[in-house]
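Okay, handing you the structure first.
Left out: one protein chain. Kept in place: all the others.
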Amino acid sequence: MVDSQAMLDKVWFILPEIWLVIGAMVVSMMGLSGTRLVRDAVPVVVCCFLAVAMAGIAWVYGDADRLAGIDLLMPQLGPYVKMILCAIGIVLAMLSVGLIDRPLEDSLKSGRARFDPIRTSRGEFFAFFLLSLVGAMLVCNANDLIWLFLALELTSLPTYIMVAISRPSVKAQEAAVKYFFLGALAAAMFLYGFALLYGSTGTVVLTEMRDAFAEQAAGDGLNRLAIVGMILAVLGVSFKIVAVPMHFYAADVYEGAASPVTAFLAFVPKTAGIVAIILLLGTVGWSGHGAPGAGGLPQPILVTLWMISVLTMTLGNVGALLQRSAKRLLAYSSIAHSGYLLIGVIAGPGMGINAVLFYLLAYGVMNTAAFAVLSGLQRQGEEIESLDDLAGLRHRYPVMAVVMAVAALSLLGFPPLLGFWGKFSLLIAGIEAHRMPLVVIALVNSAISAWYYLRLVGLPILAMPTPASESITHRPVPWARVAAVIAALGLVALPLFVNELLP
Amino acid sequence: MTWLWPALLLLVPLAGAVAIMFAPARQAKWIALLATTITFVHSVIVAVAFEHWHDGGFDLEAVVPSLGMESMGIAVRFGADSVSLLLVLLTTLLVPLCVWGSFSAISRRVKEYYGWLLVIEAAMVGVFLARDVIFFYVCFEFTLIPMYFLIAIWGSSNRSRACIKFFLFTFTGSLIALAGLLYVAWQYAEINAVFEPGGGSHLSWTFDIATLTSFAAGTLSASEQRWVLVALMAGFAVKVPLFPLHTWLPLAHTEAPAAGSVLLAGVLLKLGTYGLYRFVLPMVPVAVVEYAPVIAVISIIGILYAALICWVQDDLKRLVAYSSVSHLGFCVLGLVALNPLGAQGAVLYMINHGLSTGALFFLIGMIYERYHSRDMAELGGLAARMPVWGFFMVFFTLASVGLPGLNGFVSEMLCLIGTFTASATAEVYPGRLGPWYAAAAGVGMIFAAMYLLMMVGKVVFGPLKEPVVREPAQGRALPPDLCWREIGVLIPLAVLCLYLGFQPKPVTDAAAGSIETMLSAYPQEVRRYVARESADG
Partner (left out) sequence: MHLAEVNLELYIPIGMLVVMAVLFVTANMVLTHLMGPRTLGANKDVPYESGMNPIGSARKRFNVRFYILAMTFLVFDVEIIFLYPWAVTFAKLEPRSPEATLFLARIMFFIATSIVAYVYAWRKGVFRWD
């Protein structure tokens, strides 16, 4: 019979997630309502649910006794990651206001069409939005491979549909199909890795796996199967964080999806993936199993991660240099940032993981700010994509131009913006873990990235508007622009609270 | 709240910038003038109240609570010795003059312009007052953004290339310098790691400049010091700029608006030499002793090379820009002479160069405002049209050339004497340079006299040549000769040039104490190095 107390304890910990699932159900119903007011209230309800969930997280994790009873590999990940997911989720929800069903709503308003539930998809979009967030939050609570797999898939599956319905164009559908098939391939890959891990330890529970690995390490070293399994699993999960062997979809998918969804893709699955990698590596430990005398991960895994990190930042930054499309550029920049994140992962517990979590927060805010600018603008109802469309943005939308510049400088890691403190703590973590070459490569990459981030600063503020960019207008709904301003203010003001924000 | 006293030097300009954001465009320049003047007065009060003018000690030390990263030992830590304070005074003097001098030149995006001038003042003052490596780095980097926009928005035709090159050069350089500083901080943290009774340990990070400096000088091995030296030089040499890394400077100077050039030459280049003074020399003495001749040779190449390039320039601004490269070479030379004379010369040179070259850029800006040209082929004999301008032009050129009685002479001589006496056999302060180095650099002085006087000869004297002004000056028409406002901008600079020419003692005395502390380890290091060299063969 199951131990009911342990079960109940676990339920406590996922109360915020259960609450958000209820939110997803409510929202999917509201989207089908015949009253426009109810349909328009969907994003508001989403934000309310997320805000309550934040309070719930604070309450659930506020009780130290409750935390003591839970058997998790890294319980400290939970509150921080869930908090930033919900907080940035609210901003992302603001971005998505007025994105779905815009033509339908317009024709309803003008009386040209009658409401037909089958043609609307706003409720579904926001329901999937919440479900994906729930998936990412559940990754933090994973204590076995099955849960981890399900949570990762819960993060990803809704995003495939979100990409497809994000805008009525063939490009989005193509992006969704690409994303789906490659996602399935990645899932197969890390599932295979999980199977090998199970095969080599005889358990799927992460804490038991850790003990099994410790035993193996104390004996004649780690099982080879375990190392192969771990590498496969990490490579598979690196699809979620757009790291190098699995990064190639990023540009196409990010370009195909509507900007708010791209912002979502660049943050939520990445967070889930990074947390999953941390949990997986946590079983092997950074304590040097299988590598006698040396601290750190087992050699083959370390080398793999090292190479992934270096290739990811370098290819991301070099790829971004060549782009003419703002969204593709930000896609490659997202790849590069995953490379930086992996420095902290390699550095390991303590400073490394703290830095990764802090960087996720910083990256979430600055990435959202950059995409919020793109989301707030349009050309005759179409997305703006090319970098040239941003030329001279200052003349028409000065605030948006400033937000773009601030976001780009923060992504570059320019002091004293939030991105600088994030990158700085990653570098410190790398140094503490004696990974000086990695740190130097990251610095070189920062210097390379200055070139293309400067374009994002220069074009909106300095360039003269072109006939093409003159035809840019803002979206009828102001919320994306409000979100942009909020995120930019966060980038400027949050550095004042670095002490409080560091986990 | 003791931190508020030094912090006001940053906060007042920043508050001015915020005020400008919300004020109407007409008021912007007055707000900027008010804020910068208050800052200047404040800095003078701070300087008068300063107690360590002669002993090289630090004052104004204060930490802003709850900012930074406590777990990493990063804080907003203020503090100034006499040299920092001199440079703060130079900054707070130049910025209001820049604001005042721009009244007629800027008619486009006025609010942003004055806003950026105020922001850059705060950043520059922050660099000189910082006693924390990260705070220093943040301010050091942040000077880039206002300058980037000043060049990119109000610059002339080739501005976009200039500002990108400027940004990429300095950004890359300072990232490498940051890597070097991080390495030092890490070594400190590792060696002073706290071992807990449970068996764990945690590193004790600090970014306090004083702690790291004495640690690095005392503990780092020779090869570590070498690497740190290379990293730091990468950052600061770009800023100075030293010879192969100077290519961004003529471009940036030429394209920047007049006030931008003044600040660039007057203060931003000093960030590089100040970095050498504050970090390189005290932190890595062993490596500096080893590489002093190399740095000196690079500086001398810079002095001669830039001087030769000046000779063939026909763009006034570019000429003065290259002359800055040449002049700053003397400054670095004085620093690596490793004796008090040279270092005092270098500190004095930082001030003097800021005054006289700053004034030259103002003067060229005034010409440009009237004729929209800086081409020496188009301009000539302007003394006939603008006698007052001509007077100031000759005056500041002579100050820059190093005419005895004006400020440039003293500092140049001190740098050269420092270099001359910096031979290995010197009694008190042995060095690694010597008469040959001084002779080579002295040739640069002669070159400087030639190209600057040729420029004056062409532009100020001779037959009158004026370009046809296609468009009238924007806004109010300027009188043919300088107006009272423009003269008012130049007078303080001229007075200071004259005063420091006759009476450089206040500055050199003030710098002496601080320099003595900085150089205290050197005589021994040099002797040890020389002894080892001779033992090796």
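By written order: A and B. Residues from 1 in each chain.
The criterion applied here is as follows: contacts are C-beta pairs under 8 Å (C-beta built on N, C-alpha and C of every residue); 3 or more make two chains touch, one makes a residue touch a chain.
As the structure is a prediction and not an experimental result, all values here were calculated from the model.
Undergrad: Name every displayed chain that the left-out chain is in contact with.
TA: Checking the complete complex, the chain left out touches A.
Undergrad: Return the single residue from A:29, A:307, A:322 or A:493 that touches the missing chain.
TA: Residue touching the chain left out of view: A:29.
Undergrad: Have a look at A:223, A:338 or A:445 and name the one touching the chain we're not showing.
TA: Touches the omitted chain: A:223.
Undergrad: What residue numbers in chain A mark contact with the hidden partner chain?
TA: 1-2, 4-5, 7-8, 11, 18, 21, 25, 28-29, 32, 116-118, 196, 199-200, 202, 223, 225
Following the convention adopted for this analysis, only the chains that are shown with their structure count from here on.
Undergrad: Measuring from the mean C-alpha position of chain A to the mean C-alpha position of chain B, what distance in angstrom results?
TA: 43
Undergrad: Under the touch definition given earlier, write down the residues of chain B that touch chain A in their complex.
TA: 66-72, 134, 137-138, 141-142, 145, 148-149, 152-153, 160, 163-164, 167-168, 171-172, 175-176, 178-179, 182-183, 186, 189, 202-203, 205
Undergrad: List the residues on chain A that touch chain B in their complex, please.
TA: These residues of chain A touch chain B: 350, 409, 414-416, 420-421, 424-425, 427-428, 431-432, 436, 439-440, 443, 446-447, 450-451, 454, 457-458, 461-462, 496, 498-499, 502.
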